[in-house]
Structure formats: C-alpha cells, structure tokens
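Supplied in structure tokens, the structure appears directly below.
Note that this complex is displayed minus one protein chain, with the remaining chains in position.
Then we have chain A:
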Amino acid sequence: MTDGFPRIDSAGTDGLLVRFSGALGEPANRAALAYRAALDAEGIEGVAETSTSLVSTFLRLDPGSDPGAVEERARTLLDSRNWTEAPLPAGRRFVRIPTLYGTDRAPQLAAAAEAAGMSAEEAVRQLSQARVRVTTIGFAPGQPYLGTLPEDWDIPRSAELAQVPAAALVVAVRQLVLFANASPTGWRHVGQTGLRLFRPESETPFVLRPGDEVTFPAVDEAEFSRIEGDDDGGADWEDVA
C-alpha cells in the first residue's frame, strides 16, 4: 500500500498497533480483521490479547515479554501477504434491528436530515434500507460501528454533546453507531432500538461481531412499544457466511 502503510507503532509501553491506513476504508478494515485472526491463529508468545479498531490491529503485550521480539514476529506475519485482499471473516450473520426513527425518542432526526441535505422522510427511507456492516466493536462493551452510508451522510459530529440512552442509533461521518450504554455524544440521535448489546450474564455476552451485516427497518410507535422491553428488541438473525 501507499503512504507508508501498513506500519507498526508502539501504543504505550505494553502495546503495538498495526495500522493499515490513516483513514476509514473498506480494504483496510478487512485487512485489520484478517490480520488479527491470523495473529490469534499463530499464537505469538508474549501477546496477551489482540483487538481491532476501524483500520488497525492492536497487540497487548504480556508484562515481561520482549517487545522487540514480538514486533519482529508481527512484522514477519504482516509482510507475508497483502492483507487488504483478505476476505471478510467467516461466521457472519445478517441482523435486522427494528428501529423507531424520530419522534421524541430520537429527537435529532430532523437536524441530521438537514445536515445531509434531505427531508426527514427521505432520511428514514435511506437509513432504514441501508445494509451496513459492523466494521468494529469498540468504545463501550458490544458497541458496533457500522458503515458505510452514501456520500450524503458525510455529516460532521456536532460540537455540542447530547445525552443518548442505551440502544440509541446515531449517525455521523458516513457511519452509524448503536450505543451500548447511555452516553454523551456528538453523533446525531436519529433512531431508537431495543437491542441490548452487552449481556454479561449470558453465554454470548456480546451480541454483534465485526463483519455482521445489519439493517435498521423502521417500525411505528405501537410496534416499538411492543418489542422494546425484550432484550433482542425484536431483532432477528440469519447466517450469511
């Protein structure tokens, strides 16, 4: 790749970050996921755990490990193939998550639609039909970042933070985020779902995985009040790969 990527840098004293790009992009996202899977399969000594962000893979080192030796192993694996050509991870699902757009439950729909240069009705039509992919799980437990939306949705984050509840669907910079917990955010709150993303007591504590494909079909208030009390919030799943 160009622009000096991929590259390996240190993150604090105990971490290494392998970056596949300096900006959000689909090939770099696939590369990060595939490289992490290969790292885990190889089981490099001195690596405590790995994770991915949008376009990078993180290695947390064991205390007492030799960072230089781990970096050398990581670099050998990195150089062994072109990771941007890697396929998406296996075990992906297609998930439909019913969403109540607008109303007083998601009060920033109008502002988001205006920023994207369309009517609120058109915004709901586009967002409820978009089939997006989980690019990473992060920030909070089980919280997905999903992309990529059409160009019109390259809207900035708001400078003013607003408080959103758990399971809020928010939009900015051509991405959607579904919040795991109540949180302040500069992303616009356009829809509300009932999906509980983090279930620490369950055998599958994290509901979504990177690579999953997701839609957010619109439901009305009557339907939403019927499904929102359930942990799944009316969502359904099917395997795609």
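Observations
Note that in this section contacts are C-beta pairs under 8 Å (C-beta built on N, C-alpha and C of every residue); 3 or more make two chains touch, one makes a residue touch a chain; residues count from 1.
Heads up, the rule we're going with is that contacts and distances are computed from a predicted model.
Only one of "Elongation factor 4", "Urea amidolyase", "Acetyl-coenzyme A carboxylase carboxyl transferase subunit alpha" or "3-methylmercaptopropionyl-CoA dehydrogenase" fits the UniProt record of the hidden chain, and that name is "Urea amidolyase".
From the options A:Val55, A:Ala113 or A:Ala235, the residue with contact to the chain not on display is A:Val55. Interface note: of A:Gln108, A:Thr136 or A:Gln192, the residue touching the hidden chain in the full complex is A:Thr136. Interface residues of chain A with the unshown chain, by the touch rule above, are 9-15, 17, 19, 21-24, 36, 48-56, 58, 60, 63-64, 67, 136-143, 145, 159, 180-181, 198, 200-201, 205-206.
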